[in-house]
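The complex appears here minus one protein chain, its other protein chains still in place.
Chain lettering (A, B and C) follows the sequence in which the chains are written, and residue indices restart at 1 in each chain.
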Amino acid sequence: MIPPSFEYYTPTTVKEAIGLLDQNPGEAKVLAGGMSLIAMMKLRLVQPGALIDINRIPGLAYLKEDDQFLRLGATTRINEVNDSDIVRMRYPILADAGREIADPTVRNMGTVGGNICHGDPGNDLPACMLALNAQFQAEGPKGSRTIAARQFYQDTFTTALQPNEILTEVRVPRQGAGCGSAYSKMERKVGDFATAAVAVALVVGKDGAIAQAGIGLTNVGPTAIYAAPAAEFLQGKTGTDAEIAQAAELAKAASAPIADNRGPVDFKQDMVRVWTRRTLRRALDRAKGAH
Amino acid sequence: MAIDAVEAVSSVPSHSVKVVHLTVNGVPRASTVEARLLLVHYLREHLRLTGTHIGCDTSHCGACTVLVDGKAVKSCTMLTVMADGKDVRTVESLEQGGKLHPVQEGFTKEHGLQCGYCTPGMMMATVALLAKNPHPTEEEIRRGISGNLCRCTGYVNIVKAIQYAAAQGTAPAKGGA
Amino acid sequence: MHVEGTFETAAPIDRVYALFRDPVAFTDCLDDPHAIHPTDADHFEGTITTGVAFIRGTFRVRGNYGPGAPNQSLTAHLSGTGMGSGLDADFAIQFAAANGKTQVGWKGDLTLTGTAATLGERMVRGTVEKKSTALFENARRKLEGPA
Partner (left out) sequence: MGEAIHGGIGQSIQRKEDARFIRGKGNYIDDVNLPGMLFLDIARSPYPHATIKAIHKEKALATPGVLAVITGADLAAAKLAWMPTLMSDTQMVLPTDTVMFQGQEVAAVVATDRYAAADGAAAIEVDYEPLPVVVDPFKALEPGAPVLRPDKGKKDNHIWHWEVGDKAATEKLLKESAVVVKEKLYIPRIHVSSIETCGCVAQVDVMGKLTVWMTTQAPHAIRTVFALVSGLPENQIRIISPDIGGGFGGKVPVYPGYVIAVVAALTTGKPVKWIEDRTENLTSDSFARDYHIEAEIGATKDGKVTALRVKTLADHGYTDAAANPSKFPAGLFHIITGSYPFKSAFVEVDAAYTNKPPGGIAYRCSFRVTEAVFAIERLIDNLAHQMKIDPAEFRLKNFIPPEAFPFQSALGWTYDSGNYAGALQKAKGIIGYDALRQEQAEKRAKGELMGIGISSFTEIVGAGPSKTFDILGIKMFDSAEIRIHPTGKVLARFGTKSQGQAHETTYGQILAEELGIPVENISIEEGDTDTAPYGLGTYASRSTPTAGAAAAIASRKIRDKAQKIAAYLLEVSPDDIEWKDYKFQVKGVPGKSKTMADIAFAAYTNHPPGMEAGLEAVDYYDPPNMTFPFGSYICVVDIDKETGQVKVRRFVAVDDCGNIINPMIVDGQIHGGLTMGFAPAMMEEIQYDPQGNIRQSSFLEYLLPTAVETPHWETAKTTTPSPHHPLGAKGVGESATVGAPAAIANAVVDALQPYGVTNIDIPITSYKVWQAIHAKGGP
């Protein structure tokens, strides 16, 4: 399997990269880890006229936490997220997801930005970002703007990012006391796209009531799905079995899977229900442990 | 037999050819390559380092696993130009001065290979795994090599081979040996 | 994959029929880049570049008009290959005049084979609906616009 020819550019600044995107409208693709893009090019499903390799831009690979956010640079490798003590301690949802993305070798190349911008409903980080209510920093010819994760995913392989924009930073609201998050992925084997996967981020008050809830779903719709009704339902609830079961039903209702080799629609919807229930319980236990 | 044939013409657009400088198994290399040239083809066909294999073409099987700056990557899904300026290690670098790498020893002593086709990639993934986690549990080993498919061994003896290497202690992955 | 829809336009039925019976005018309603030319009264060919977001390729297409009755109905078949895939579509369009307006009802059946079908399954379905709906919406706008 051989990719078609393309022009290859290695900008050293974000500005230069944006310029190159501007000069090749409709032709250019940003190359980060390349784990999805290069495979699709080898299958000749994607034939970009130009690849803009952003791996040579200094300062795009980082993971740091300030009092507001966990900040992830676009070219931060998935394994760097998995290996971070900050993530393991306060953002377990990202460690859960990171361990389930592709396989350990692919995760050495795969990037946070790529996983988020590719727009494949099977990518695992988008649902986490929806649950965590993350923000994405985008740079374009007219400067920079912030896009809420919950406004980012428009359709399969289609995001709010303009063709001449580059995602530079992912901002996850700082998780602290009372925060509990988890990601569960049902897959046929290591490296598969999810049959169904559920991301949950909760903030539980000292009174034991859920102050904030976020629920994201992977690969059960044209994009990653934010299950708003389920999340809103949980506001103020303490997370009894009945409440969690109810939220799981609402998440199921929010899913819109298609039948494929992983199973038919009714099965996938039921898996959304089951895994939402289980993941909510895990997140709730973690939140209680975080007080 | 009469078949339609022509003289080969050859022309490539300017920005689709690049000069790369990288170190392969300790040897500095400078090469002019097509931007689309996959790292695995650069190693196998330009440098004739044929120990690195191609199995699935889509980054699922790991037969093409090599180390780039000490990290295991699938060279069938990486462009040679992406490795510009980096240190690449292949299976050919494991044996040093006639001494087998503990991972090579483990694979033969524990019968961790049969047809041998996945073995170089499997061993390079193992070198990276042990560099990160020198004393993995069986569960950690099985997860650690889950990016590499073997069709012959059923993995039982590969796990033993890796445990053997871990018991010997291995050099840091960066050196590859 | 089956798609269908209806629309109403103030344009007179003969003009509506004429638009869909003209392969160039009809395919000009596609949002995707294309170059279609007639080869005789009923047949046409050319290229259409289409896909899902950045997953796109150019298809070599050949088409022809099938049985139909002027200002009442027409059928068209389109078949092409590209991206290691095959694309076959059959359209059936009904026209009816009602209180000075023209009712248009359309049905399409699309079959994908090859790479697009085997690898693209997770992506293709929604797109086909969007594109065909857009095709006829563009036709409606064109008819409402200046003749």
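One rule holds for everything that comes next: contacts are C-beta pairs under 8 Å (C-beta built on N, C-alpha and C of every residue); 3 or more make two chains touch, one makes a residue touch a chain.
Not measured: the values here are computed from a predicted model.
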Quick check: which displayed chains does the absent chain contact?
A, B, C
Give the residue, chosen from C:S79, C:Q94 or C:N138, that touches the chain omitted from the document.
C:S79
List the residues of chain B that touch the chain left out of this view.
1-12, 34, 36-37, 41, 44, 48-58, 60-61, 63, 90-92, 94-95, 100, 104, 107-109, 111, 113-120, 123, 138, 141-143, 145-159
Take the complete complex as the reference. Which residues in chain C touch the chain that isn't displayed?
60, 62, 79, 81, 84-86, 88, 111-115, 117-119, 121
Even though one chain is not shown, chain A touches it at residues 1-2, 4-5, 43-44, 103, 186, 188-193, 195, 261-264, 267, 270-271, 274-275
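The criterion applied here is as follows: only the chains that are shown with their structure count from here on.
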What whole-Å value do you get for the distance between chain A and chain C if each is reduced to the mean of its CA atoms?
36
Whole-Å distance, chain B centre to chain C centre, using C-alpha means?
49
Taking each chain's mean CA coordinate, chain A and chain B are separated, in whole Å, by 29
Can you tell me which positions in chain A touch chain B when the two form their complex?
1-10, 31, 34-35, 38-39, 41-43, 50-51, 53, 55, 79, 102-106, 108-109, 190-191
Chain A contact footprint on chain B (complex, rising order)
12-16, 18, 34-36, 38, 57-60, 62, 65, 71-74, 77-79, 81-82, 84, 125, 128-129, 143-144, 146-148
Chain A partner, complex, touching residues on chain C are 52-55, 57, 83-84, 115, 119-123, 125-127
